[in-house]
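Got a structure for you, questions after.
Removed from the display is one protein chain of the complex; every other protein chain stays in position.
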Amino acid sequence: MRTVIKSSTGQLRLNDKSDDFYKLHLKEGIRPDGRMLMEMRPMVLNVGSISTASGSSLVKVGNTTVVCGIKAELTEPNASHPGKGIVVPNVELSPLCSPKFKPGPPCDQAQVVTKFLDNLIQSTNLICLDDLCVENDKLVWILYCDLICIDYDGNIVDASVISLMAALQNVKLPEVKINEECESVEVNLKCTATLKLCSCPVSTTFRVFDRSNIIADPTSMEEELTEGQLTIVTDQQGRIIYMERPGGVTLQEEHVEKCMKRAVIRGAEVQTLYMEVTG
Amino acid sequence: MPLREPTLSNLENNFIVNAVCDNRRYDGRRITDARDTQITLGLDYGCCTVSLGETKVMAQVAVEMERPKESRPSEGSLHIHVEMSTLASGNFDASKPGELGIEIQRILERSIILSRCLDLEELCIRVGERSWAVHLYIHVLCYDGNILDCASIAAITSLKHFRRPDITVEGKTVLVHSIEERNPLPLTMHHMPFCTTMAFFKDSKQLLVDPTRIEEKVMDGKLIISINNHKEVCCMQICGQVHISKPQILHSTDVAYLKSKELSEFVKNVLTDDLKYKQNGEKEQQVSLLCKRNLHVKENLMCNQHKKENLLVEIVNPITTTENFASELKKAPEWLTKHDSKTVSVGEGLINSWGKVGSSFFKSIKKPELPNLESNSEDENDSDEEIITLNQTS
Amino acid sequence: MLLSTLSEMKCKQNVLKSTDGSVEFSQGDTVVLVGAYGPADCKESKQDVKEAIVEVNFRPKIGIPGIAEKYLEQFVKGVCESCIQRSLHPRTTFSIIVQVIQDRGSLLSCAINGTSMALQDAGISMKFMPVAVTVALKHKEEVSMETDCGTEDYDVIFSPSLEEEEKAFANLTLVFDSVKSELVSTYASGPMTSFQYQQCLMSAKNVSKSIVQFFRDSVSKKLAADVL
Amino acid sequence: MATDSRRLAVPQSSLDPKSLCPAKVERLLNDEEQRLDGRYSSESRGIYLQCGTVSQAKGSCYCELGNTKVVCSVYGPKDVEHYEDFQMEGKIKCEFKYAPFSCSKHRGHIPDLSEAEISDVILQALTASVRLQCYPKSLIEVFIIVLENDGSAVSASITAASLALADAGIEQYDIVTSASVRVYGNGNFLEDPTSVEEYRPQDFDSESGGDLNHGLVTVALLPTLNQVCAVLSNGHLECDVLVETIQMCTSLAQNLYTAARKCLLSSVKSVDQNNA
């Protein structure tokens, strides 16, 4: 029998009791939502359902839902990189998705996830920016990658990475040429090209409970009970391409190893998922 | 979260005022003495840290290309940003400059930008199209009174120290050379204005150079004079409840001039020394000190340095091998569910609140076939999703 | 076994009069100035009834702090939250300001080491002192003839400079606690195998011990100076 | 250089490639009275409504109207911020936002004037239906995001918002339903327009007053009470035509009531099932 906790009434105020509640569960090696410690929530991936975007995807990891829409537009290149396109990720954690977030400018967490995605795109050379150049020093593509969280139930990082990757794979760029004679831009909407992606990262997030219990894919409540997460990003060869743990309980080596192991398996699973939707 | 500014008791207040009236100061300085000035230059061009006693300011110059203003198409621009870091004092708010920050910024702008000490025309690349914008960032690191004087020294030193990248203009394109390619160029400065702050006490009769934070708190008001080595006053401002007579202003100007002359010599020496160091290939941060009256005894003692020979480290190989996780993976189809051409899902465990999301969310909706109002519920897999189609005939 | 060098460290304590604790910390040519306040008054809306909150402000040299600084901030903040004994000071705040003076690579580890010393200088009670090490993995430019180096075709560089960071295929920053030498925080980017990661982890762990020794020396030197 | 320091820097302007090759739509109706998507002029698109979409919210609703996709979530009633005045009636706060990728041009992150106006219109519509006197000193927050705008996004948002309020258990006099109609020249009314069919002044030549009786009308209705709680129109209409269009919108909105009821019933059923 599985116990299902559904927080449809919204915010649950955590107190010392819920900490004990968790401890009792973890003692038995099971989490209150019925998962094992290292078990992930089910995931649904859907691509290309937003016709106004150049590429889009919807990812649900358990209740956590992220929609990524990529809008490709043309702009003048940055003066310091005249031959390179621009990719701008942005994560929106609006008050719509959880009572944790307040209206107004993006909160710290949204900024950190945005920068995380930006680092990931840059450090892995995910997109060849030279491919996004139409005419040197004149016209380049800019990809606005907007990730909107619709339902925040923990582990936004994994959902964001997956939805960003799926949406990027889904992007279709029309053919653009510059007509030299009349200096006008010509667009052929019928002739489209997909993006070439150099790598295909998948991230897996863990949290540590009570120094020794490592749980994968934390929910919002689990995030509140623990400090600091461990995110491991792997590529299709099973290598680690990004790792981040900003703090929290100290970790032993074998814990790290265990997480890496799980991350690689998870990586391969999601890779197949990408393959399925992109065909 | 800004802390509260500590208050001064009447006793302390009277002590300082009385001492000043006797031509004495609580830190042993004379009335017209400034505190020790120390300039530290870094490896970066246009970066220096200046301390005036305990007050400490860092300045950094940076350039970027911009489109010149329409009103001055053949000029670059200089912008001064004053950052009152919480480091400097617990009651400073990092996000907004506050009254003090604005005052400092305004006076520096008047003394440096409006006195046209920087040649802005030289910064133009293509008239009306491209020019350099010089940004001068002043970071106040420690506040113990008289930030302005300290900031003005830092500003001038960093502007003097700065080198901008060389460029070549070919037709419409501008080529920027990196530092490795070509020697970067200094900015042209016509003169060096330095600010001197003088505090007034005792119905503006007693004058005091370089007030500390406590002295600033008890003074009646202050007179700020920015003057260059040609004895040209660039900016003057009186703040607080003071009424200063003409001879006093003239006297103050003389004091400021002497200080300014001394400082400009000092800054010049520091910069030529730095150049020598750089040519010799030494990387050490250079520290120069003006007026070695108060010895910094503790400083060297408190600075700990790692010795070079202790720096060898060993690279350890882990005993366990953690390769080939991927082999543990099962074959795909067993755990993967494909809903339609665009949607797949994986995993089991927690129940989704959306039920069969893959088929309901973002579902392409069938066109209604019957031309009247109807509701048609699709009972696939006992899910509760329903598609209601509406229509009306005209 | 391979050998590598750690860049020179310098630590000047109590440099700012205004803060509760301050340190100018340099690692090679990278210099940061860290100031710490705390435990101090806290706005009611931010207060935590059970423990103190930590605020970190990472200030760049050029421009206003943006999203990149926010990202580095979360590491310093995370490390401080786990090392400071926050439950001793409920409803208060610890505020840490990291000012970059000169960035020549390994900025994050320099900032964390600086923070560690600044917290120490401020006399804030900690569970342990965090020790940070930055490591870069770089492909060998030419294959070395020495056979006892094993079959690896890459170099492990400690405290890399900016150029080295750029050339490296992977960069890691690892933060250990000074007591048990367990991993507190980590940042890694670039494709690497888990073997390589473990290798860096173990090596950095050893290095961290010598940095702890450096911290000890710095503190005793400061105390000796106070006595003088 | 007043860029947003909390987001990554973006260039000041960029161009939508589609705008460079404008496929000018000549006519929205062909001789067989069929529209571009094959619908007849008096034919609405299918609507899909689902409550309880956002697990963290007190109440939520997802609405799909053709390709238009809207998510709405509701929080509250909760305490008003202490600095606001004491009020015997509850307050509603409504925030309407287009997702940056939802329209043909990339949208900014900060709400613009039209989004603020729509927020206001939705707020007025909801105020008419919520029993605010039941919630003194409280605040009810309504957040709406349009994921894809293929026309009639405002109507979809109003319907979704009211259902989300119902899902949250907020007392209302009635559900609010809403519909839009595009007036396309004399005597042509396109029900439930797509984004191509929405009124745009640049589609007309300014000579001969070419846009007379072209416009878009959106009406929100309390269906069981038969009360109009929002009217919004643009374009250039004669008064009689406007009146006729409003009546048409009203009856369309009336028809939506069944769908809204079904959606609420099924969400209650599924909660029952989960509890059982």
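By written order: A, B, C and D. Residues from 1 in each chain.
Definition applied: a contact is a pair of C-beta atoms (placed from the backbone, for glycine too) under 8 Å apart; a residue touches a chain by one contact, two chains touch by 3 or more.
We adopt the following convention: contacts and distances are computed from a predicted model.
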_Missing chain, UniProt name, options "LSM2-LSM8 complex subunit LSM8", "Ribosomal RNA-processing protein 42", "EKC/KEOPS complex subunit TPRKB" or "Proteasome subunit beta": which is it?_
"Ribosomal RNA-processing protein 42"
*Based on the whole complex, identify which of D:N30, D:N226 or D:Q273 touches the chain you can't see.*
D:N226
*Who touches the missing chain here, D:G108, D:G169, D:G187 or D:P201?*
D:P201
*Omitted-chain contact residue, chosen from D:I110, D:C134 or D:V243*: D:V243
_For review purposes, identify every residue of chain D that touches the missing chain, sorted by number._
15, 19, 113-114, 116-117, 120-121, 124, 127-129, 201-202, 204-206, 209-212, 215, 217, 222, 225-239, 242-243, 246-247, 250
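In the analysis below, only the chains that are shown with their structure count from here on.
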*Consider the two chain pairs A-D and A-C; indicate the one with the greater count of contacting C-beta pairs.*
A-D
*Any idea how many Å lie between the Cα centroids of chain B and chain D?*
45
_Averaging over Cα atoms per chain, report the distance between chain A and chain D in Å._
29
*Which chain A residues touch at least two other chains?*
4, 6, 8, 63, 111, 114-115, 118, 253, 257, 260-261, 264
*For chain D, write out the residues touching at least two other chains, lowest number first.*
6-8, 52-53, 55, 69
*List of chain D residues in touch with chain A within their complex*: 4, 6-8, 10-11, 13-18, 20-21, 52-58, 67, 69, 71-73, 75, 95, 97, 99-106, 109, 141, 143-145, 147-150, 271, 274
*Show which residues of chain A lie in contact with chain C when the two form their complex.*
108, 111-112, 114-116, 118-120, 123-124, 199, 227-228, 230, 235, 237, 239-253, 256-257, 260-261, 264
_Footprint of chain C on chain D - complex, ascending_ = 5-9
